[in-house]
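Shown here: the complex without one of its protein chains, the others still in place.
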Amino acid sequence: MEQAYATVHQIQQIAKATYQMDLLLPSTLVKQIKPGQFVHVRVSSGTEHMLRRPISVADVQPAHNLLTIIFKVFGEGTAQLAAYKPTDQLDLLIPSGNGYPIEQLELSHALLVGGGIGVPPLHYLAKQLVAKGVNVTAVLGFQTADDIFYQQAFEQLGTTYIVTNDGSYGAKGFVTDVLNQEDITCDYYFSCGPTPMLKAIQHQLADKPGYISLEERMGCGIGACYACVIPNKDQSSHFKICQDGPVFSASEVVL
Amino acid sequence: MEQAYATVHQIQQIAKATYQMDLLLPSTLVKQIKPGQFVHVRVSSGTEHMLRRPISVADVQPAHNLLTIIFKVFGEGTAQLAAYKPTDQLDLLIPSGNGYPIEQLELSHALLVGGGIGVPPLHYLAKQLVAKGVNVTAVLGFQTADDIFYQQAFEQLGTTYIVTNDGSYGAKGFVTDVLNQEDITCDYYFSCGPTPMLKAIQHQLADKPGYISLEERMGCGIGACYACVIPNKDQSSHFKICQDGPVFSASEVVL
Amino acid sequence: MSLAVQLPGLSLKNPIMPASGCFSFGKEYSQFYDLSKLGAIMIKAATEHKRLGNATPRVAETKSGMLNAIGLQNPGVDAIINQEIPFLTQFDLPIIANVAGSTIEEYENVTTALAGSDDIAAIELNISCPNVKEGGVQFGTQPALAAEVTRRVKAVSNVPVYVKLSPNVTDIVEIAQAVEQAGADGLSMINTLTGMKIDLKRQQPLLANQVGGLSGPAIKPIAIRMIYQVYQAVSIPIIGMGGVTSVDDVIEFLLAGASAVAVGTANFQNPFICSELIDQLADRLAHYGFDSVEQAIGKGH
Partner (left out) sequence: MSLAVQLPGLSLKNPIMPASGCFSFGKEYSQFYDLSKLGAIMIKAATEHKRLGNATPRVAETKSGMLNAIGLQNPGVDAIINQEIPFLTQFDLPIIANVAGSTIEEYENVTTALAGSDDIAAIELNISCPNVKEGGVQFGTQPALAAEVTRRVKAVSNVPVYVKLSPNVTDIVEIAQAVEQAGADGLSMINTLTGMKIDLKRQQPLLANQVGGLSGPAIKPIAIRMIYQVYQAVSIPIIGMGGVTSVDDVIEFLLAGASAVAVGTANFQNPFICSELIDQLADRLAHYGFDSVEQAIGKGH
């Protein structure tokens, strides 16, 4: 991990309160990033905000020195981020955490289940899986039609189901409803989203091996402060999400 | 007084760590400003800086909707100000305090004595005095040659003496040395600068009527918090510099 | 959406008021908006006689906060009644008078003088001013003394008494309970935390008084914690303050247990702050699912 200054290349709103930010970084750095890893972002200089914000990597294009993040304006920090303009510098710790261990896995069909702002890391994951020759099915849940982003990007990579909580687009309900209704075969599943969703997935797909990506409020983002812990399976010790995760085997953590 | 957003029109460095900032404001507002008044500037949004900074008005050009301030980078707030760029918005309380009461005065020759960052308000004062047909002599002290600004602007308005503490430009020494050496006649003197300078002037020109402009750390800048006080002559009560001043008759305050 | 709050002596049209010492006696801020809009006003501390206060510098900026050591400069209670209050009576605005002193007798005398005015709705008993040499802060840090001054002031006051607590204590609950038992009608909290800034150039404390009171957003988490704890331990209402700059801050104080919220330091940054918070409050309460201010009070428990 290192500290690096990225230059904002482009920033655009892609859904309700949701922004895509393309960052210029040395390609040597961009190339290292694994799907599921995040960057730990300093949202402003000065002292008003003492904590960085973790944001997943949604895409990388090493040939163009580009790294893409997608974030939703949630509180003050993400609101500050949304105000960045091209040529501004952004202070990152990069790369943070461990990604999905797809290099070690033998698989031919992957199921990706994402909810809301958990969708971005699955995009980069899907790209990497497809590049490996893996068949990808994506089930993506959003609150309403206005929140949807990256539908086409996923459709280009594999079968994609969109579900909205209020039924304003696609099926109505939760990602788990889609999993109930459709008969999706897969060797492994990969999921990222709000904890209740992950819990439901962990339960529903208990017979499949899978990986989930977790969120927790972070201090250091590098494993030094013990802020972001999650109990291991027998609750005898804690993983640190920032360092041991954010991706975990679904069977090794208790949500 | 009102709260107004000014648009930065231009900002340029004019001497060592010294910046001139031209601000666009409605001419109705600009026209009201009297020499000696100040603007109370919010240096950044957010909460890191809870106190505004008082900065004197150095010039106004109502025809162009322009108001000019000149400031030295002293600490964090003025450093932030120096980072403003054209088209940025600046939040001001304007106009603040009372100016030099030149409308009420009968005078034909005025002596202006300024030190360092006390020079800017005297510039606008000189312009107004000259417009009234008053003869102006300016004695301006700076630390070194690098700190000097607005020499020509003053020279266009009247006889101007420049003195530097280290003698790197003009006479060496203090403004009081110039007053000792030169025989400057005047009906009134007007002075702004560091307190030790004002004290020396108050003493040296005790036989002349004069007005001095004072500085003190401010909270509200509008007279509500009692931060910025100065004792009256018999020390029986306090003036508030932000509201009763910053300009005082030299005989009414104890420095 | 009802913003009204009923408190002892105070019928507030909304829960927002400027905090004592940050709004003088209202005149200066009345340039910016109509003071009748405010829920109430907490005026600058009154002492028995005129006080000149401390030497300058009296304020210093700190990160997300400021230090002040004004030292209770005020014209004395009689001058306040005669020269300052009349201006305020033109507004539809409950006046809360802040009472300070160096001795219990001074507190009594100021309160007695205020009882001679018909225009005071409540008293804020300031036993927590850290910026005067004698009195002030001791009364706020020792439960027995706090109770004693509360009792004596209650005895001479003809309006409800809100005791303003100092956060510079090991156990705020103990003090709160002591003044409740002594008859306080309400609490006001928190006053400033004692802090210091050193001027690196002069190599001595920046404030002439050396120490000053820390206020502003920096102290909000401490204010919220103390209000939360005290709310669980007393049954008198709390006027909360400490670092409010946004409407979400106001709601956070309500949830912690404050029945009304005072705004101090933020007035210096934005003279319209109280007015803006009042404008924003109804919508924001609705956003969080509340139908009234009263519904939100204590809902964080």
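In order of appearance the chains are A, B and C, and numbering begins at 1 in each one.
Here is the rule we go by: a residue touches a chain if its C-beta (ideal position, glycine included) is under 8 Å from a C-beta of that chain, and two chains touch if they have at least 3 such contacts.
Since we're looking at a predicted model, the values are computed, not measured.
From the set C:L38, C:I123, C:A182 or C:L255, the residue in touch with the chain omitted from the display is C:L255, counting the whole complex. Of the candidate positions C:L72, C:V149, C:L214 or C:I238, contact with the hidden chain is made by C:L214.
Among C:N14, C:T47 or C:S64, only C:S64 touches the chain left out of the display.
Within the whole complex, the absent chain has one touching residue among C:T112, C:T141 or C:Q177, and that is C:T141. Only one of A:L107, A:I184 or A:I222 touches the chain withheld from this view, namely A:I222. Which of C:V179, C:L193 or C:A260 touches the hidden chain is settled by the complete complex: it is C:L193. Residues of subunit A that touch the chain left out of view are 1-3, 42, 47-52, 77, 93, 216-231, 237-238, 243. The omitted chain makes contact with subunit B at the following residues, 47-48. Within the entire complex, the positions of subunit C that touch the omitted partner chain are 62-65, 67, 141, 168-170, 193-198, 200-201, 203-205, 210-211, 214, 217-222, 224-225, 228, 243, 248, 251-252, 255-256, 288, 299-301.
One rule holds in what follows: only the chains that are shown with their structure count from here on.
Taking the mean of all protein C-alpha atoms as the reference point, the chain centroid lying nearest to it belongs to C. Chain pair with the most C-beta contact pairs: B-C. Put simply, the C-alpha centre of subunit A and that of subunit C have 46 angstrom between them.
Each chain gets a centre from the mean of its Cα atoms; for subunit A and subunit B, those two points are 55 Å apart.
With touch defined as above, residues shared between interfaces to two or more other chains in subunit A number as follows: 47-48. Multi-chain contact residues of subunit C (touching two or more other chains): 63-64.
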